[in-house]
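Beneath this line is the structure, given in structure tokens, with notes to follow.
One chain of protein is taken out of this complex; the other chains stay put.
Our next item is subunit A:
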Amino acid sequence: MPQYPNRQFLDFEQPIKTLYEEIDKLKQTAEKSKIDMSDSIRKLEDAIDDKRKDITSHLTPWQRVQLSRHPDRPYTLKYIEKMTTAFMELYGDRNVKDDKAMVGGFAQLDGETVMFIGQQKGSNTKMRQLRNFGMPNPEGYRKALRLMKLAEKFNKPIVTLIDTPGAFPGLEAEERGQGEAIARNIYEMMRLKVPVICVIIGEGASGGALGIGVGDKILMMENAWYTVISPENCSTILWRSWEKKEVAAEQLKLTATNMKNFGLVDEIVPEPAGGAHWDYAGAAELMKISILRALAEVKQVAPDTRISNRINKFCKMGFWDEL
């Protein structure tokens, strides 16, 4: 996890940066003048903690989207590393290639073997390209399905971690059936005999997210977003301008609180003050608690009932008038 001065600050996080800079100045002064400034420094550190809490307590939907894309935010493999032991990453769709935007493998979660699957983003320019910015191709979805079937065969529960700006809109992706790959996953996930827990950990954009997003319990991190289209693309299509992304984010009602209130997600996973990027271990611990609780609950249901419950859960989603 990057520490100051290697941290990156979003515009609404600038007050925190200012506090760090003040601490720097005090430390320099203390160094030069040999005066003990630890009390003042501690006060500023407390102020940073307060500011972190304060910022996430009143974010606009668009700021929430920005936070979900924070360059220091932890990604799928980081959570797996922090939550589990004995993680064994598995590669490839057994067909075309290994998609680096989708990762997965067995690991032990609290002593039990679980299949983890998720989109993976990169944390620097080179890795971002390698991971295709977390936008899987069809082979990524097919790799995910292969791993889910493997877990089902050995009766292991599945946890998916969702973080994608969307499935990749490329020429080869169309040739290899991006639509079919996502459709197949949605369909097959409905029918999996083992428990499936899905967690939206960052960006939950459209079919690219839902392609690993069908489960018995859907959890969503406090600063994640989930909807049918990114605010930017929604703005481009409906407002005919890139500029209305803030309004689009508001209109789409894409925050964890909105989604929980709509009954489209089951639980909000709280994040450390200021967001997951302030404390990776803390964020992972909070997520682990939620996942274990959800798993314990759905494990008590018989597989057939679990499947019909899963289908019924999604069938209830929607609103209409009946004349």
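Here is the rule we go by: a contact is a pair of C-beta atoms (placed from the backbone, for glycine too) under 8 Å apart; a residue touches a chain by one contact, two chains touch by 3 or more; residues count from 1.
Going forward, contacts and distances are computed from a predicted model.
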Match the chain absent from this complex view to the correct UniProt protein name in "Acetyl-coenzyme A carboxylase carboxyl transferase subunit beta", "Nitrite reductase (NADH) large subunit", "GMC family oxidoreductase" or "Spermidine/putrescine import ATP-binding protein PotA".
"Acetyl-coenzyme A carboxylase carboxyl transferase subunit beta"
Touch criterion as defined above, residue of A:1, A:59 or A:228 at the omitted chain:
A:228
Can you tell me which of A:128, A:184 or A:288 touches the chain that was removed from the display?
A:184
Out of A:146, A:217, A:245 or A:310, the sole contact with the unshown chain comes from A:310
Which of these, A:69, A:176, A:193 or A:288, touches the one chain of the complex that we don't see?
A:176
Of A:90, A:238, A:281 or A:301, the residue touching the omitted chain is A:238
In terms of residues, what is the contact footprint of the unshown chain on subunit A?
167-171, 173-180, 182-184, 186-187, 190-191, 206-207, 210-211, 213-214, 226-229, 233-234, 236-240, 244, 248, 251-254, 259, 262, 264, 310-311, 314-315, 317-323
